[in-house]
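As you look at this complex, bear in mind that one protein chain is not there, while each of the others sits in place.
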Amino acid sequence: MMRAVLACLLAVGLVSTPLQAQTLRFGLMEDPDALDPTLARTFTSRMVFAALCDKLVDIGPDLKPVPQLATSWSLSADEKVLTMALRPGVTFHDGEPLDAAAAKFSIERHLKMPGSQRRGEISPIDTVEVVDDLTFRINLKTPFAPLLAQFTDRAGMMVSPKAATALGDKFSTAPVCAGPFKFVERVPQDRIVVERFDGYWNKDQIQIKRIEFRPIPDGTVRLTNLRSGQLDLLERLAPNDLAQVKRDPKLKVGSTVELGFQSIVFNTAKDTPIGKDARVRAAFEASIDRNAINQVVFNGEFVPGNQWVQPKNPNYLSEFPLPKRDVAKAKALLAEAGVTNPVVNLVVYANSEAPLVGQVIQAMTKEAGFDVRLQATDFTTALDLADKGNFEAYLYNWSGRPDPDGNTFSFLACKTPLNYSRYCNPEADASMSASRLSTDPAKRRAAWKSLADRILADRPFLYLFHRRLLWAYTTKLTGFGDYPDGLVRYTGLKLD
Amino acid sequence: MSGAEAAPATVTAARSAPVAAEPGPLREIWFRLRARPSAVVGLVIVLALVGMAVFADWIAPYDPSATNWGAVRTAPSLAHPFGTDEVGRDLLSRIIHGARASLAAGLTSVALAVTLGLPLGLLAGYAGGVIDGAIMRLTDALLAIPFLILAIALAAFLGPSLTNAMVAIGLSATSIFVRLSRAQVQAITAEEFIEAARAVGNPPWRIALRHILPNIVPAILVQATLTIAAAIIAEASLSFLGLGQQPPAPSWGSMLNVAKNFLDQAPWMAIWPGVSIFLAVLSFNLLGDGLRDALDPRQRN
Partner (left out) sequence: MLSFLARRIAIAVPTLVLASMIIFALQQLLPGDTATALSGEERDPEVIAFIREKYHLDRPLPVRYLLWAKGVLQGDLGESIRLQKPVIDLVAEKLPVTLQLACLAMVIALVIGVPMGIVSAVRQGTTADYVANGIALWGLSIPNFWLGIMMILFFSVYLGWLPASGYVPPSESLIDNLKAMIMPAFVLGNAIAAVMMRHTRAAMLQVLQSDYVRTARAKGVSPLGVILRHCLRNAAVPIITLGALEFGQLLSGAVLTEQIFSVPGFGKLMVDAVFNRDYATVQGVVICTATTYIVLNLMADVAYFLVNPKLRRS
């Protein structure tokens, strides 16, 4: 009887699958956090912000800023004053005008709101002044070269002053921005729905009527949903599923190499062989074959790397090429350091990939004499261990920022929040400061080179590889482009 | 334990018809057990699993942790009858060694649960009054908290490892044995021979140990066997969530956890550990049912 009932249900179901035209159903890897650009803190929430909130500037294919809400800008000779002109006639989703006063409000909110995650990104900002209706001026305490790059992300997102004032720290429950889509509803852990904003400044380019973001943590399940037509687009396709998607004539693949990095952080404040002796860390690196890790765990799809940016990034320093595996060298380095069979406790997240990377590293380093012990923990526990310094080595990934400063300063400068390695070197600090003080590309490159001289020798971070962010989508979706920061832009997308 | 997910048999088994104690020699139990084919099958599988776990080093064709980059996720073949896993390890060897984690988890956690639960239950049942109230409220409270949440929280607190998973499962299963032994004690204390022992002037502890304990052993034994089955599933569940056995040591649950990412490319990675868990759980359930039938005159047909 059950079977009969089932068959009936199925039969009816197959016929009546509703076709909602121009609703893009987007499968996300996790439920995004607070939808407030000032408070948001995850990579996933940025995918929703790309629909909701436009930024002062966007990021171009060469990672340079291009106009979005601001149409032009100029930096004073001493690099301490940035003047920006806003696009005329732009309104927020609630109809409020996006003028210089609103921009000032948004930037000051990022700077001053209690609990703001943006403050650190734009802390050199001293004051914001309204020049005229559409022009504002940012006065800096010190020159800050990464500023425009910060405005290509959440720090550059403008929120409606009226809504932000009314909702306060509850703004995320009904965010009002100036992006192509406006917020409709959110059911935690189930869906976020946004709808085309008819007053959008660039609305001719927006064909999608509605986007439903659906968090589905399991990669296999996410893909199965795409294949069976419950989703139109998914992000972070597992590299191992790529072949399967390529075989499917109804699916297409988009990809970009992330701006961030995957690395092992060594706690240099810990009194262990690998913590106190850079030679042991050098031996560790020499015993690893990055290409093999990439082949085994990621089907060769990721990009092996040895720096804070990937080898094809314009800011990659080709003077420091990817080292080859050399077990003999690793053994010699260990002998030189006078260490035999050092134990290394490696913290990894208990997700689907990190323990696998850990196991491959474990097997590789064993050949050089290392005894790597894996400690797979939940996300919060790993962060707690890292914050408190209760670890030896930690398999750590960073989603990345367009400006290399966002991949270095917070990690390598003395006593910065993400400096889990507790590394502190005055020369390195000086290099990073120099890279911030001038927008001159040559000067910045020289600064990063001297930084790399230190970091790649001391190895507080061992850079391993860069993820290839993969999207799979139905062939009905057209206009899918190349997104250097790994965030889909909904402009130009079309669903047939 | 959670009825739906981790331990379908336990709570209800504890609640349903308590096994009537029948003081008898072990030989008779064995004799009755032998008469039940299903119980014998269960026993044989259990013994086979134990043998596999004990002699894993000799039986397994490969080192269960030996990786081989050249043979990643290969389908079953003559060289690797069960295929290989995501880093080229031999799955058959990992399944054989994985029996250790499952059995250790099943046996140790239940031993812990009995060691904690039995004295508490005896105390509650025999002492009554405030002590009974306190112990039972605590037990009820633990039972009211969803098992997996309790186990996840405990495993996360103690740090993920097989030992800690066993502790978490053991602590969560303790309530069952407290309830069961208390109920048994209450049933038996009303019996005449206890009254008689009391009248003769035996001290309470002596009555508890000499007269009550032997009489509730059969019921505990049956429940313990069934709980082992549940504990094996619980260990697999925790390992499945990444909170049990740590890599590279194999556990069936963590093998499944990895396998679910390769369902399309390497379905064999998901099939063998699942079948193994199923067989292990089945064997203890069969044995437990057999023991219950052998020990419980009321259910004998």
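Letters A and B name the chains as they come in the text, with residue numbers starting at 1 for each one.
Heads up, the rule we're going with is that a contact is a pair of C-beta atoms (placed from the backbone, for glycine too) under 8 Å apart; a residue touches a chain by one contact, two chains touch by 3 or more.
Computed from a prediction, not measured in an experiment: that's the story for all the values here.
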Chains in view that touch the one left out, judged over the entire complex: A, B
Selected residue (touches chain absent from view) among B:Ala156, B:Ile220, B:Ala249 or B:Leu295: B:Ala156
Residue among B:Met52, B:Ile233 or B:Leu291 touching the omitted chain: B:Ile233
Full-complex contact with the absent chain, from A:Ser116, A:Ser160, A:Ser421 or A:Thr491: A:Ser116
Touching residue (missing chain; options A:Val66, A:Val131, A:Val187 or A:Ala457): A:Val187
Touching residues on subunit B - with respect to the absent chain: 2-6, 8-9, 11-12, 15-17, 133, 137-138, 140-150, 152-154, 156-157, 229, 233, 236-237, 240-241, 256, 259-260, 263-264, 267, 270, 273-274, 277-278, 281-282, 285-286, 289, 299, 301
Where the unshown chain meets subunit A, residue by residue: 1-2, 6, 9-10, 12-13, 16-18, 31, 33-34, 40-43, 114-117, 119-121, 170, 172-173, 187-190, 214, 216-218, 220-221, 224-225, 227-228, 230-231, 377-381, 383-385, 387, 398-399, 410, 417-418
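In this section, only the chains that are shown with their structure count from here on.
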Distance between chain centroids, defined by C-alpha means - subunit A, subunit B (Å): 44
Complex contacts: residues of subunit A adjacent to subunit B: 218-220, 238, 240-241, 243-244, 292, 295-297, 350-352, 355-356, 358-360, 362-363, 374-378, 381
Complex contacts: residues of subunit B adjacent to subunit A: 65, 67, 69, 72, 86-88, 156, 159-160, 241-243, 246-248, 257-258, 260-265
